[in-house]
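Everything on this sheet refers to the single structure shown next.
Here the complex is missing a single protein chain, while all its other protein chains stay put.
Letters A, B, C and D mark the chains in the order given here, with residues in each chain numbered from 1 onward.
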Amino acid sequence: MELIVEAVSHQYGATEVMADISFTIGSGEIVTVIGPSGCGKSTLLRFLGGLERPTSGKVFIEGAAPDGSLNPLTYVFQDFALLPWRTVEGNVRLVLDDHRLSASHTDEIVDDVLARTKLSEFRSAWPRQLSGGMKQRVAIARALAVRPAVMLMDEPLSALDSQTRELLMDDLVELWGRERFSACYVTHNLAEAVRLGHRIVVLSRRPGRIREVVDIDVPLSERATRMAELEVTQRHLWQLMRDEAREADRELLHVD
Amino acid sequence: MELIVEAVSHQYGATEVMADISFTIGSGEIVTVIGPSGCGKSTLLRFLGGLERPTSGKVFIEGAAPDGSLNPLTYVFQDFALLPWRTVEGNVRLVLDDHRLSASHTDEIVDDVLARTKLSEFRSAWPRQLSGGMKQRVAIARALAVRPAVMLMDEPLSALDSQTRELLMDDLVELWGRERFSACYVTHNLAEAVRLGHRIVVLSRRPGRIREVVDIDVPLSERATRMAELEVTQRHLWQLMRDEAREADRELLHVD
Amino acid sequence: MSTDLASPAAQHAEPATDLAGRREVPFRGGGFRHRPMWYVGPVVFAGLLLLWELGSRSGVISPIALPAPSEALGALGDLVETGMLWRHLSASLSRLALGWSIGTCLGILVGLAIGLFAVARSALSPLVSAFFPIPKIALLPLFIIWFGIGEGSKVATLVFGTFFPTVIATYSGVDGVDRNLIRMGQSFGLKWRSIVTKIILPGALPAILSGARISASIAIILLIAAEMIGAEYGLGAYILMAGSLFALDQLIAGVAMLSIIGLIVAWLIGRAERKLLDWRL
Amino acid sequence: MSTDLASPAAQHAEPATDLAGRREVPFRGGGFRHRPMWYVGPVVFAGLLLLWELGSRSGVISPIALPAPSEALGALGDLVETGMLWRHLSASLSRLALGWSIGTCLGILVGLAIGLFAVARSALSPLVSAFFPIPKIALLPLFIIWFGIGEGSKVATLVFGTFFPTVIATYSGVDGVDRNLIRMGQSFGLKWRSIVTKIILPGALPAILSGARISASIAIILLIAAEMIGAEYGLGAYILMAGSLFALDQLIAGVAMLSIIGLIVAWLIGRAERKLLDWRL
Partner (left out) sequence: AADTVKVGLLRLTSHSPSIIAAGNGYFADEGIEVEFVPFQAAQPMAVAIASGDIDFGMTAISGGLVSLAQKGAVKVIGGALMETPDVEGQKILVSKAAHDGGVTTPADLAGQRFGVTTAGSSFHYMAHKIADGAGFDRADLRIVPLQKVPAVIAALKSGQIDAWSIVPNIADALTAGPEVVEIGKVADYIPGYQVTTVFTSTRNIENNRELVERFLAALAKGIDDYNAALVDKTMSEADTAALVKMVHEYIYNDQPLEKADPRIRAGAMRINPGARLNLESVEDQLAWFQSEKLVPADATIDELVDTSFVETD
């Protein structure tokens, strides 16, 4: 499945959040989005997921979802959005309940995703009993459970320790290798961006515009071992982001 | 001011969260704590801030707070804990209200911390209108406003983009240079840990124990330019964390 | 239906077997929020009144079961003409304002105490559960002895009636305030007073306002009970007399006045909600 | 005070000018949560009864103003002896159970509708505000004509009384559910039914339960109004009769029965709360 963003602009009241953004997420392609805080990354992702409508412009979807995909367009919320009155397991089951799967099939999926996110031990814990990282893992487990064709992820790994993050990244890459889902991945971690993105969309500060789109040719599965090659890209992105921040700083000074 | 952690252990019901943790945060010293997700870092920090009491062991404080410190022991919450019914400015003012400062002095402090966290433009926005990173900056602004002698920070920069993070880290270092506060800084970002920590406490997976304590001699102000030297330490930490994760993995496999 | 609400049918959009062509991403958000439709309420009211009038004229509704709205309007006209309307209204409204505000303030105070202090909760919450269900009408003879037959017993009836629901709404609201926010306040060394007034009260406000909606209606209902005792003027007294004379047109006119007061109070509380809870979107 | 609650004095611990010696980090958490103290309630009740009895015996409380609790106990004894207690109690309890459950179920349904649909909100919420403040007692003559003098009119009175507060509590609860959670459900393509039953209802449950506390007490109060019409048995009828004979001991005995029912209902709702809201800590 493909997602096409066409000339999207948006305002909240008088605040212009983003202007004229267009790009395409090809089938089986992972696009990472980076940009300064408050530039509209989460908002853009909400448009992609149909959670909100832009002031102008449109988002299209093309192509059939693969068989067995329960919720082709799946959104992972930045603030987790766990139901506090359901246990870890209950939060995962929630999204499977409506799909008339056999009980054993449901159990299988739940066991599988909880094991993959290392939460098996905590299946009956309440959200309030979880650490920040664990909550995030529940949100990821819930998204994996519906076998998405397009994953929309808003800083999915930001609350995790570096090793768990590393492992989940490997997991994502492996999963992608098997299922070739498409994804839009918002992050502020440049290493993650170059590690996971076929394409990297760099947004400018608010109002967010596309500042540059960087393609990376190295296959995902080889990136872990070829990080050195990617250093160049990462440093380039770093430069871009710093310029943005500097300009923002200068503007602020001007305003003060 | 100094914080002394003495033989702290804790259980939640049947779950042993941490065991026998002792260390000291010297006056004007920044101690960073790293460890796998769910190992008890946030819990430990809550003990340091007096927000919760450990099952056994004690946390002591020693030395007088410097003049002008409004809330010597200040905690920055991982989930921000912003009051949804107060604007950005109102959330900062909240913690100043009880200190009988003159109106102009209060305004000065508020203006200062909002400018430092680049929120001046958003002073009258509601929390629901902020992006994740902006909420985190409000939480930091609020903590800075009370001029803490000891800062307890729970992944304070995890939702920020790399540039803002960089800038806030510089800000923290500069602030430390001026005010020499003590701090306990929980993070899962190894680069942050080596950049900011005079000492790094590495915790094992749950139940968290101290696995190693690493001292770094390079002065904070010089670290930005001497990152290469710190690479070694960072790689060592990386190794430690990976070992932890591997063992955890092996145990899980065993359990399955 | 002109709402943002995804209707049941639209909800389960885009199954896996959908057409593969290019199509817009289906809208699946909105969070069940809806646009106000101010014109529907008046239309429904007007429709109901019309049906009722037609029913009465055609004889479907027997005049013993319910007088026609036009007759009630006639009774209301009499009230206006004789100038009694204002007398009844002002007597009732002043009782209402006094009784409701005393009951609500006391109720919020006690509700806060129950929400905040373990001792208060253990001591007072069973008392509230025990005293709330006591019917004010049953105690009227005692009220007369305790508070006299003047304004005292009337206001006391209203105070008793509004106090208890406010207590319950307030302490449930306090129980629902996010503990993490309170812990934040504590960790910043906020004064106890500040935590209560700046964190707990605003957090409990939605619940308190919903309690106020309920207690205001109860207060209006209790006008009848309050004005049972030696009241010469007042809507309750007017309705009671109409009832005892089986003058249905006057009865309905009086009840309609109470309804209108209820609508106005609800509208005021709605405005207060929109103003005080604007942070909630 | 054996609570975790930081008392006003303890709150502002550790000012900047504190001693510089080694001391434990002050505890500034707890989030105002408190330990239940089950023994305080009964003690307070016993104390009040004792004071009252002493007041009556010593003549401080005139027997016209309030009979001694021992006299009320005597009247209760008579009831038990003649076997009438059970008759009154069972008549009232069955009306209560029927009226309250119908009123509550309808109230939750209508409250949900108002909370979920813009049309329903615009059409029904003014109707609720208009009909809630209509006093049931004023309508008794009409109720007789509409529902007869059998169980119908009695149950109808209770249904009317409990329906409206439940509606208000429910839709306020729905309004308070975190919109982000609903958006999450929508984004996962959950069926409309699932969103309502699994996200909105549990989210509104605390408010609904607090509404149930209020509506249950109102239902008990309305027993009096309901049993004004042709009731042979029932606590309301008993109290009314005691009142008309000015038999204060029986009046208080009957009122005490209502209080006890209120306490039991509150206890049951408390248990339900603890069970259903265990996720809240």
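Quick note on the criterion: a residue touches a chain if its C-beta (ideal position, glycine included) is under 8 Å from a C-beta of that chain, and two chains touch if they have at least 3 such contacts.
Computed from a prediction, not measured in an experiment: that's the story for all the values here.
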Residue of D:Ala231, D:Ile252 or D:Ala266 in touch with the missing chain, whole complex considered: D:Ala231
Candidates C:Gly55, C:Gly74 or C:Gly148 - the one touching the absent chain: C:Gly148
Sole residue of D:Leu140, D:Leu201, D:Ala256 or D:Leu277 that reaches the chain not shown, by the stated touch rule: D:Leu140
From D:Val40, D:Leu79 or D:Val155, residue that would touch the chain that is not displayed: D:Leu79
On chain C, residues whose C-beta touches the chain left out of the figure: 63-64, 140-142, 144-145, 148-149, 228-232, 237, 240-241, 243-247
For chain D, the residues touching the chain missing from this view: 64, 78-79, 81-82, 84, 140-141, 144-145, 148-150, 227-232, 237-238, 240-241, 243-246, 250
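As a working rule, only the chains that are shown with their structure count from here on.
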Distance from the mean Cα position of chain D to that of chain A, given in whole angstrom: 47
Length of the line joining the C-alpha centres of chain C and chain D, rounded to whole Å: 16
Multi-partner residues of chain B (each touching 2 or more other chains): 49-51, 73, 79, 98
Of all residues in chain C, the ones touching two or more other chains: 12, 14, 28-29, 180, 183, 186-187, 189-191, 280-281
For the chain B and chain A complex, residues of the former touching the latter: 12, 34-38, 41-42, 78-79, 115, 118, 120-121, 129-134, 137, 155, 158-167, 188-190, 238, 241-242, 244-245, 248-249, 252, 255-256
Residue ranges of chain C in contact with chain D within the complex: 1-3, 5-8, 11-14, 28-41, 44-45, 64-66, 116-119, 121-123, 125-127, 129-142, 145-146, 164-165, 168-169, 172-173, 175-176, 179-180, 182-183, 186-187, 189-193, 195, 200, 206-207, 209-211, 213-214, 216-218, 220-225, 236, 239-240, 243, 246, 248, 251, 254-255, 258-263, 265-267, 280-281
Residue numbers on chain D that touch chain A, as the complex places them: 180-181, 183-191, 194, 198-199, 202-203, 205, 277, 279-281
